[in-house]
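Removed from the display is one protein chain of the complex; every other protein chain stays in position.
We call the chains A and B, going by the order they appear; numbering starts again at 1 in every chain.
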Amino acid sequence: MGLKEKVFKKSLWLFHLSAGSCNNCDIEILDCLTPRFDVERFGMKLVGSVRHADVILVTGIVTKKTKKRVLEIYKQAPKPVLVVAFGSCSCTGGIFAEGYNFEGPLDKVIPVDAYIPGCPPKPEAILAGIVKLLNK
Amino acid sequence: MSQSKQAFIPIGPYHPLLEEPEYFKLYCDGEIVREVVWETGYNHRGIEKICESKTFEQVFYVVERICGICSTSHPFAYANAVESIPGIEVPVRAKFIRSIVGELERIHSHLLWVGLAGHFLGYNTVFMWAWKYREPILDMFEIITGNRNSYAMFTIGGVRRDINEAQCQQLEKILDQLKPKMDMLIGAVMDDPVIHARLKGVGILTAQDIKDYGAVGPTARASGVRIDVRRDDPYAAYDMIDWKVITAEAGDVFAKAEVRLLEILESIKIIRQCLQRLRKENGGDIRIKVKEIPPGVGIGHAEAPRGEVFHYVKSDGANRPVRHKVRAPSYTNIPTFRKSCVGQTISDAAIALAAVDPCYCCTERMAQVFDYSNGKPLFGGKELIRLSQKKTLDIQGKR
Partner (left out) sequence: MIMNIEDLIRIIKEKFPKQISGTEIINPQRLLLGIDKKDLFKISGFLFHDLDCRYIIVSAMDAKEGFELVYHFSHDKSGIIINLDVVIPHKQPEIESLVSLIPGIEWIEREIHDFLGIDFPNHPNLQRLFLAESWEEGNYPYRRKAE
């Protein structure tokens, strides 16, 4: 069994990082925790510090001001770590790609393991994305 | 005491307390907060500049993404601004539909705040409850607009989708089920001794503070300042229906919670009346065609869940705005932390910061998630239970 399978087999702990988002994706992530979708039954939960996390969920575009912080947080995360680009903005830049404060979509800044597109992705899409990631 | 002798506590930019990147520096003397410094700009995406490169029609979908929670309020204020340049009167049916969407957003946003406030207090039961009852609202949005957030309902001269008779019935049914749950939730939150103990007398804002900082919305109304754009400068259908402005006098966090909770009931009342009118006047236009926007200045505002959203649009007769200025309610609400946080203890500062419901960020639709291989919707409730049981068994079996 490889390191990755061993590490990611049981409960995934998620760290939510909002780079420069419109809040929609962030709210939908929280929505996943609440009674209707309840991802905690899969052992997934949001953690307060990236040092405890297995997965980093990044929402929104990377702005000029957050780029430094995103890199810093990626450095702090214990490896191996999975990075998920969450929502259209972090996948491609979306509607904000032409703005002057745009530093690039997430994969130009840190390596990305999975993309969940949508504006915002529905909670079902989030679950589908995470399940695909686990079976990768 | 000089600043250097005080203890310094950073909140942010990435902090479990905050949804969005934001940086508050608390300078404390013992446990008492003496000064708060606010650093922002992490979320700055340059939307106003982007808007100036889009056509009037396209701007709707950009302003919708200023903030995911207020994704009706910004188009609402923008529509009021742009339609005021040529002086368009939108059809009555469109007015009612606009009001329904606006009020649904108010309910979902207030529930969201109540939940998060509970979360900040370490009272996760409230969080789970409020967000559970928020789901039916998102279902209603899905019925009306086809998406849970970012609704793309508004356009110049009206709305893009009609609400038909069958949908009215569906919506009314959901409202009927929702009302008793809301009564229960509101009663439970307002009578809870823990919430009373944590929120009463915390983060007080006086009417003078509200005026000094230009605070709006529930933040102002909780301090006894009776301002509400829906009443002061009526737009959409608000002057055609019966509703009242909710205010409280105390100005503390509890009063803000009270105002928001009671506004939920008021919003349910408004939606019911709008739906009745829609059913009575079945049929009619939902939009009028607008050929061009003449040169001029358009100023529009609308009452978002957090307060007044203000849009200033300047047109030179071309098909895109020359200048587009957006003022979200949080822009004037957040700076009140200077009055509400200073002098509080550190543990109360968190809820005092959250009390104004800060929102830092401020196209094709219909998304249902299908498995492409067989075309069936993914993950119903039963499917989720089956999966979670399978996972448990897997873990046990291989241990």
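Please note the rule applied: a residue touches a chain if its C-beta (ideal position, glycine included) is under 8 Å from a C-beta of that chain, and two chains touch if they have at least 3 such contacts.
This one's a predicted model, so the numbers in the text were calculated from it and none came from an experiment.
Colleague: For the chain omitted from this view, which of the shown chains does it touch?
Modeller: Touch partners of the hidden chain, whole complex considered, are A, B.
Colleague: Decide which residue listed in B:181, B:196, B:244 or B:323 touches the omitted chain of the complex.
Modeller: Missing-chain contact among the listed residues: B:323.
Colleague: Which residue, B:32, B:174, B:240 or B:299, contacts the hidden chain when the whole complex is considered?
Modeller: For the chain that is not drawn, the touching residue is B:299.
Colleague: Among B:29, B:232, B:249 or B:281, which residue is in touch with the absent chain?
Modeller: If we include the chain that is not displayed, B:232 is the one touching it.
Colleague: Give me the chain B residues in contact with the hidden chain, please.
Modeller: Residue positions of chain B that touch the missing chain: 40-41, 44, 46, 48-49, 84, 87, 211-216, 227, 229, 232-234, 296-297, 299, 301, 308, 310, 312, 314, 322-323, 325, 327, 331-332, 335, 338.
Colleague: Touching the hidden chain in the full complex, which residues of chain A are there? Just list them.
Modeller: 63-65, 100-101
Here, only the chains that are shown with their structure count from here on.
Colleague: Could you grab the centroid distance between chain A and chain B? Build each centroid from C-alpha atoms only and quote it in angstrom.
Modeller: 24
Colleague: Across the complex, what residues on chain A touch chain B?
Modeller: 9-10, 17-28, 30-31, 34-38, 41-43, 46-50, 60-61, 63, 65-66, 69, 73, 94-96, 98-102, 118-122, 124-125, 127-128, 131
Colleague: Over in the complex, which chain B residues touch chain A? Could you list them?
Modeller: Checking each residue of chain B against chain A gives 13-14, 16, 19-21, 41-47, 49-50, 53, 61-62, 65-69, 71, 112, 115, 127-128, 131-132, 134-135, 148-150, 359-363, 367-369, 371, 377-379, 384, 387-388, 391, 395.
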